[in-house]
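For this view, one protein chain was removed and the others were kept in their places.
So, chain A:
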Amino acid sequence: MVYMTYLLLIGLVLGLAAVASNPSPYFAALGLVTVAGMSCGILVGYGGSFLSLILFLIYLGGMLVVFAYSAALASEPYPEGWGSWPVSTLMLVYVLLVVCVSVFFSGGWFEGSWVTVDEFSEFTLFRGDSGGVALMYSSGGGVLMLGGWVLLLTLFVVLELTRGLSRGTLRAV
């Protein structure tokens, strides 16, 4: 189980190095999808299966799909993957940087606890992370209303930003 979490963490760091080396946006979106998949696995390994489901649904299924559709705006005839010279050099530099800095911080790597959250009570259906999110509806009702209001406001922001014929917020559009 610990080896699985180690592999997922290594995959996370390598996938983020692939995104941070700024290839063509097609490949960067692919790298971000694999990073989100690895991090969902890490969350499940620590016992947060509901939060992992929310991440898959909302982040991968909502936001990254919109980014993938917007990648059509960044089209170019010869997209640069990780085989081109500047991108692969940057990725190598980032991975080497992470490995070299880890020498300074590798003191307490085997002292942390890998115990998952829901091992403390055997006969309950009350999972920790689901119960924590349910508090958003009871004690955190104000933040829920605020979040809904902000999402509605963002809809109007996007409308005014992309309203054409100089009628929106940007005169040039």
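A few notes on this one:
Keep in mind that, in the parts below, a residue touches a chain if its C-beta (ideal position, glycine included) is under 8 Å from a C-beta of that chain, and two chains touch if they have at least 3 such contacts; residues count from 1.
Heads up, the rule we're going with is that contacts and distances are computed from a predicted model.
The unshown chain of the complex is recorded in UniProt as "NADH-ubiquinone oxidoreductase chain 4L", chosen from "NADH-ubiquinone oxidoreductase chain 4L", "Beta-hexosaminidase", "thiamine diphosphokinase" or "General transcription and DNA repair factor IIH helicase subunit XPD". Residues 5-6, 9, 12-13, 16-17, 19-25, 28-29, 32, 35-36, 39, 42-43, 46-48, 51, 54-55, 58-59, 62-64, 66-67, 70-71, 73-74, 86, 90, 94, 97-98, 101-102, 105-109, 111-113, 115-117, 120, 128-129, 131-133, 135-136, 140, 143, 147, 150-151, 153-154, 157-158, 161-162, 164, 170, 172-173 of chain A touch the missing chain (whole complex, contact as defined above).
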